[in-house]
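Written below as C-alpha cells is the structure these notes are about.
As you look at this complex, bear in mind that one protein chain is not there, while each of the others sits in place.
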Amino acid sequence: MAQVSLRRIVKEYEGQVQAVKGIDLDIEDEEFVVLVGPSGCGKSTTLRMIAGLEEITSGEIAIGGEVVNDIPPRDRDIAMVFQNYALYPHMSVYDNISFGLKLRKFSREEIKRRVDNAARILGIGELLERKPKALSGGQRQRVAMGRAIVRDPKVFLFDEPLSNLDAKLRVQMRTEIKQVHQTVRTTTVYVTHDQVEAMTLADRVVVMNHGIIEQVGPPNELYRNPATIFVAGFIGSPAMNMIPATLTQAAGALSVQLGDGLSVPVPEERTARYAPHANKDLLFGIRPEHLTEATRIDKQNLAPLTVKLDVIEPMGMETLVHFHINGTSVCGRVDPAAGAVAGTMMPLAAHMEHMHLIDKTSGKVL
Amino acid sequence: MAPDGTARPALSTRPAIKGRSPGVSSLERLARRRSSIAFLMTLPLILVIAGLVAYPAAWAIYLSTLNRRMTANIGFENYLILLDSETFRMIIWQSCFFALTAVFLKALIGFWLAHMLHNIPTKGQRKWRGMLLIPWVIPPALSTLGWWWMFDPSYSSINWIINVFGFPSIPWLGTPWWARIAVITVNVWYGAPFFMIMYLAALKSVPEQLYEAAAIDGATSWQRLRFITLPMMQNIISITVLFSLIVTFANYDIVRVLTNGGPRDTTHLFATYAFQVGILSANLPRGAAVSLFMLPILAVAAYFILRGVTRRTKEIA
Partner (left out) sequence: MADAAANRDFPRAYTKAGSLHSERLWALRVSYVSLAIASLIFLAPPFYMLITSLKTNTEMADQTLSPWLVRDPTLEHYAAILGNPIFLTFFRNSIVVTLLVVAITMVISVLAAFALSRMRFWGSQALATGVFLTYLVPDTLLFIPLYQIVGGLGLLNSIWGLVLVYPTLTVPFCTWIMIGYFASIPKELDEAALIDGATWPQMLIKIFIPVALPGIIAATIFAFTVSWAAFVYPTAFITRPDQMPLTIGIVSQLVRGDTFAWGQIMSGALIAALPPVIVYVFLMDYYIAGLTAGATKG
C-alpha cells in the first residue's frame, strides 16, 4: 500500500507538443482517485507515466515515497487494467491471472491460493479454464481486474476500463470496481472521460484539461463548487447553464441582468463576494435542477422567471424543459406533473443560493 | 488550476520528494540498451541481406565489366558484345514477349476464376480452391517434367486429344513458335492459381454493404464490377501484376526443363541464357552482364510495388 506523488510532471512529445504541462498531485494511501477530462487532456499520458510505460520529460513521480522515474514498469509494483483488457489470447484465464506471479517466481501453492482468492472476490471461479475468446465483455473485464488484484501491488492503475462495455454492463462493473476497492483497499488511479464514472467511483476527482489540472476534490465538492468554467461545464449532466450576464447594483442589492429584460436578484449573503465584479461581462451559471417550476416557491432566494418553452423532454422522474434566454439555450428540470407544454409560456423559479458567477476572461468561478 | 500551467493540487503541499539522484540518464541508458539488443536481434538478417544479396548484386555489376578470364577490366564491352549479337537481341525480345504475355494471361485467368469462386456458395469454395491451387504447390521443375512428357514429339497426350477432335498433331517443342507457346502455357498453368488466390482474398475484403448500396442505386453487375470491385482491388491487382512480372521475367525452371532454350535458342530467357553463357560456357562476366539486363525492369517494378504496398498499409491502418 502506498501513496503516489507527482511533482511538476511534464510530458513532451517530439515536435514540442506538451501533453502534460507540469502537474502536481498527491494521492493518499488507499485512496481512489479518478483522472477525468476530455480526450487529449493528458489523463492517460499521466497514468502511463505512473505505470512507467511513458518516459517522463521532467518532474518526479514517487510511489510509496520512492522516486520511480528510472524504474522500469515491472519493478514499480503496480498493476494496470487496460481499456481493451489486453488479456493474453493464448492463455487460459488462470494463466492470464497468474502470469505476473509466475514471472516473479512465486511458488505453485502461493499462486493457486492467490488466484483462487482473486477469483472468489470477482466471482470468476467457474471461468478459470476458459480462454479469453470464450468470455463475454464483462467477464474479460473481471479477468483483467483479477490479473491486477492477484499481484497485490502498491497501486492499481485503470485506463478507461469500462469504455468497451455496453451501458448496462458499465453501470454494473462500476459498482463491482468500487466493491473490489473497498475489499482490497489498494491505492487506485483511474482514468476515464466519463464524468458520471468519475463522480460515482472517486474519493477524489482530478479534472484535467489541455495538460493541466483544473481542479481536485471530492465529487460533491466539485459539483457544488466548481473552480473554473471548464469544471462547471464538464461535471454534471445535463451541463450547467451559462448565460451571458452583467451584475448591477441598486440600493445596496445586486442583481444579475440576463438580457431580454430578465433579471434575478443575488442572495444577500453573496453581495460582499460579488460586489467588486459589478458591471463586468460575466456568465451566470445555474444547474438545470435549480431552474424548477414556480409552484415550488416555498423557500427564500427563489427568483421568478417566466419563459417560452421550446422543447420538453419527459424523462419519467422529471421533465427537462428547454428554452432560450437572450439567445442562449437553457435547460431546466420540472416535475412531470407541472404541466409543461412546448410552445407555451411557463413560470419558472431560479434557486439563487446555487448560482455561480464566472469571469469570462479568466475562466474562474467567482 | 491556473491557466498559466502551474496547477496546484487542492490537498497537501508536501515537501519535495527526497532520495532522488540527479539527471535522467538511467532510463535513457535503458533505452539505449534496448536499441542495442534490437540491433543484435536484427544482425543475422542484416548479414543475410548485406552478405548474400547486396554484396553479390554489387559484385555482379563489377564482374560484368571484366573479361572472360577476369584478368582485365573491359568496361561495358560485355554489354556491347551482347547487344551486338542477334541471338541476344532476340532473347531480349523473347523475354519481354514471354513475360508480358504470360502475366497478362495469368492475371486474366486468375481474375476470372477468383470471380467464379466468389460467386458460388461459401461452403463449396474451399473444395474448388483447394483443387485449383494444386499447380502452384508442386515444385515447378517437377511439374514441368510432366508437361515435357505431355509435349513429347511421338507420345504427346495432348496431341492424342487433338487428334481425337480430328486436328493434326502439333510439333510442340520442335518449332520456335510452338515452343514459345508451350513455355508460356506451362508458366500460365503454374502461375494463374497464385493470381486467383490473391484476387479472391481481395474480393472477400470488399464490404458486402457496398454492393448492396450499389444494387439499391440500380447498378448492373457490370457496373458493380466497374465502379466498385475494380477500384477497390486496384492496388492489389497492380501489386500482384508487378510482382508476377518480376518473377516471370526472372523465370528459369520451366524453360530449363522444357526446352533448355531450344529450338535454336528461340525460347531462351535472360536467366537461362545467363546460365548457359555464365556457367555452362564458363564466361562468368558475360553471364553476369546478361542477368543484369533484368535490373532496370526489376527496379521499375519494385518501385511501384513498394509504393502500392505502402499505400495499402495506410489504407488498412
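Side notes on the structure shown:
Going in written order, the chains are labelled A and B, and every chain counts its residues from 1.
Assume contacts are C-beta pairs under 8 Å (C-beta built on N, C-alpha and C of every residue); 3 or more make two chains touch, one makes a residue touch a chain.
Remember, predicted model here, so these are calculated numbers, not experimental data.
Contact with the omitted chain, checked across B:81, B:108, B:201 or B:230, is made by B:201.
In the full complex, chain A makes contact with the omitted chain through residues 51-53, 72-74, 78-80, 82-84, 86, 88-91, 99-100, 103-104, 147, 151.
As for the chain not pictured, it touches chain B at residues 34-35, 37-39, 41-42, 44-46, 48-49, 52-57, 59-60, 63, 109, 112-113, 115-117, 119-120, 126, 128-135, 137-143, 145-147, 149-150, 154-155, 157, 160-161, 189, 192-194, 197-198, 201, 205, 221, 236, 239-240, 243, 246-247, 249-253, 256-257, 270-271, 274-275, 278-279, 284, 287-288, 291-292, 294-295, 298, 301-302, 305-306, 309, 312-313, 316.
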